[in-house]
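What you see is the complex with one protein chain gone and the rest in place.
Chain nomenclature is as follows: A and B, assigned in order of appearance, with residue numbering initiated at 1 for each chain independently.
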Amino acid sequence: MKKRLLTWFLLGIVLIASAAASAEPHYGGTFRGFTSADPKTLDPAALSSWDQAVMAANVLEGLVRLSPSGQEIEPGVAESWVASEDGLVWQFEIRRDAKFHNGDAVTAADVKYSFERVINPKTRSPRAWIFNAVAGVEEFRAGEAPEVSGIRVRDEHLLEIELVEALSPFLAMLASPSAAVVSERAVDEYGDLFGQNVVSAGPFKLSEWRQNLDLTLDAFEDYWAGRPYLDHLQFRFILDENTRMMELMAGQLDWAWIPPAYYMQVSRDPNFKDSIRQADTLHVGYLAVNMEKEPFGSNLALRQAIRYAIDEEAVKDSLQGRENIAVGPFPPGFLGHDPEATPYPRNVEMAKKLMAEAGYPDGIDQTFTVMCQPYNNLIKIMEIYQQNLREIGIDVEIKPTEGGEYLSALETGNYELAWAATVADYADPDAFVYPLYYSGSIDGGGNVARYINPDIDRLIEEGRLQTDSKKRQAIYEEIARIAQEDLPYINLSHNIWVDLTSPKVKNHVPSAMDMHIFHRVWVEQ
Amino acid sequence: MTDVKKFIKSEPTTSVALLVLLVYVLIAIFAPYIATHDPMAVKTSRQVNGEKQYAPFPPSSEHWFGTDQLGRDIFSRVVYGVRVSIIVGIIARGLSMLLGVTLGLISGYYGGVVDNVIMRITDVFFSFPAILLAMMVTMVLGSGLWTVCLAIMLVGWPDVARLVRSQVLSVRNKEYVTAIKALGGSTSRIMVKHILRNCLGIIVVAFSMGIPGAVMYEAGLSFFGLGLRPPIPSLGSIIADGRGYIIFAPWYSLFPGLALAIFVLCCNVVGDTLVDVLDPSYRNKGR
Partner (left out) sequence: MWRYIRARVLGAIPILLGMSLIVFLFLYLIPGDTARLVAGPSADRATVESIRTEMGLDAPWYTQYLRFFSRAIRGDLGTSFQSRKPVVQEIGVVLKRTLQLTVVVQLLSFFIGGTLGILSALWRKSVLDKVVMAFSVLGLSLPQFWSALLFQMFFCARLGLLPPSGYQMGWDIYIVLPALTLTWPSAGLMARITRVAVVDVVGQDYVRTARAKGINPLKIAVKHIARNALIPMVTLVGTDISRMIGGMIMIEVIFTWPGMGKYVYDALIAKDFPAFQASTLVIAALIIGINILVDITYGLIDPRISYE
């Protein structure tokens, strides 16, 4: 009897211990991730695409950083910050234990150096605009001043930034990888090759980079928030989404974006169904209408007819439910999103009525081109829209257009209709409306519809200056209302990012901003 | 009639292939009557026994070849796809022939500098991987039926030009031309007549042998997303679209793939026989 009790007791302890052990993160292991292409460079001053963002977010760090979910702003090398009453002067306290990958300590002077490097026109940085609101930037760029007067090193660990005018989203902008701090010593040492030998202060540091093959990052032991659990973080450059899924299912890869073709199977597979994660991304997909062109630009009834004809439910079905149907420019849960807004549900009758109102009771006797990017999954969705519009008498031709031409056409207004999407560059509603709806953003700033509305302009400016979040909510809700009424962008969908990790990966949280962070991810051995 | 019977007896495989090709041509011509559904009709989900099912739907009595991820009937799309692929193949190859035969004739007939220049140009084209050239053309001109045909034309013409040129050269050197010259006959008229007559065989062979290649190039371009504009179905584009579904909806790529493979196969079989019949020396020409 005693023996039996003892056995059960011991068994119990072993069970509890092993359960606890497997729930405890442990250090070590390699995570084999992916991205679609070789990022070519991870220099904060040269970043411009998604492929780079994923890796950059794990290697680079600036004053502040995004939480893994992408929803919050967390301290980075700055452990605290304070803004003046008028929002013009920000002070950042640099933490004393922040270190560069090469062992040097991070100081306020380093941050100033890094920012000025990005601002400097000689570096040709695509993201230099995030600093446009800083005082003294104009003079520095024009060569009239040797430094940016608005960025001041108060002492070794105190940095002060003065803005020309208050900018609510400023902190969110600083979380961008382009605002990361880099080691001046390393820049001098590597010169032109700095992009491939980046030295910053993020949780991982560059280890091995095999061109067009993969990139391996090693855990940075001296990271101020504690070294990552993973020993190595590897990114393989795999363009083809099918290949990635096959690799993962064959055990060769630990992470893959789930293409629509695989979702059903994966969600039923007992090996994988518990490893599916999703995140509502800060994204909006829309049909941009060139407001300067006939007939759509001047005819509101036509635009509304289009929206009523579109069957976004069918598109959602084609993604097995993994998207949010847009009722405005903001994704659900985001500041400014109005859950009560009217969704323009598919209503062919209504659409036809509006067509008649617009002056085209028998449809339009012309074929229009709708530009879109040449991704196969996207083209399939466009084919649904094409079919929808056919039903009300609008004939459209889908024109898949390559990157450079696509961007140029959008920028110069050389199109009638185009499908496009905007992903927030920083976690603030301003990131959607300032580029899209602000009249000052036409010709290169992102206002591809060439939309001019003084009411919205005023509201957008107010939103940037306003610091009270309740008041901002009201402002952005109003903006959304006007936007949905006017429909310069026929807002259609918000992406839901869905990914799959191999069963041994724990604690992966996909980011709403496409900047997936692996600092707290661990793997079972 | 007995000739036909004799032919069938002696070349059974070729006969079958010819028959199959005939079926394909009929499908291409009568596509709207053969298709069971509107190839563009979208239906992304359906209710089956109270449960919601998402496209792509497997083959059934309603959809013989199943559907794609937008719920469009694959059988109908394959039928139209056959039509499109064949048309593109014929047009593209036809354009190659036009350009190639013209330049080949000029090159072979006039010789000298003109010949040299044209041959150098074909050299340049030969040193280009075909698919790359085609991709470049479609990138500059945008996708669409005519760009695809143009691209495939540019890829195919140098071969034809070389072939025609060597044929012209061999005719020029034939004795009877010298004889006619000696007898005072108008050389150019005779040349043209004789040359053309001699080239006819090789032209027909080159045209028909080139069609499956053209169809494959179109499929290749579709694979890279540079083919015809959506939603026009071509066999190549349906196969490319079905790539992601090869495991979970194999019917998607299987049927158009089979349709394409069988077509190309039969073309090759028939082409082989044609070569034997019309011009066995085709195999060694144009090197």
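The rule is simple: a contact is a pair of C-beta atoms (placed from the backbone, for glycine too) under 8 Å apart; a residue touches a chain by one contact, two chains touch by 3 or more.
Every value quoted in this text rests on a predicted model; they were computed, and no experiment measured them.
Annotation: of B:7, B:64 or B:223, B:223 touches the absent chain (contact as defined above).
Summary of contacts with the chain left out: across A:87, A:195, A:295 or A:503, the touching residue is A:195. Touch with the chain omitted from the figure is made, among A:103, A:359 or A:444, by A:444. Note on the undisplayed chain: of the listed residues A:104, A:313 or A:405, the one touching it is A:405.
Annotation for chain A: contacts to the undisplayed chain at residues 37-38, 40-41, 46-49, 121, 124-129, 192-193, 195-196, 211-213, 236-240, 243, 246-247, 249-250, 252, 402-408, 411, 425, 435, 443-446. The omitted chain makes contact with chain B at the following residues, 120-121, 123-124, 126-132, 135-137, 139-140, 142, 212, 216, 219-220, 223-224, 236, 239-240, 243, 246-247, 250, 253, 257, 260-261, 264-265, 268-269.
Following the convention adopted for this analysis, only the chains that are shown with their structure count from here on.
Residues 241-242, 259-262, 264-265, 311, 314-315, 317-318, 320, 374, 376, 379-380, 382-384, 386-387, 390, 397-402 of chain A are the ones touching chain B in the complex.
The residues of chain B lying in touch with chain A in their complex are 40-45, 54-55, 69-70, 139, 142-143, 225, 229-231, 240-241, 243-249.
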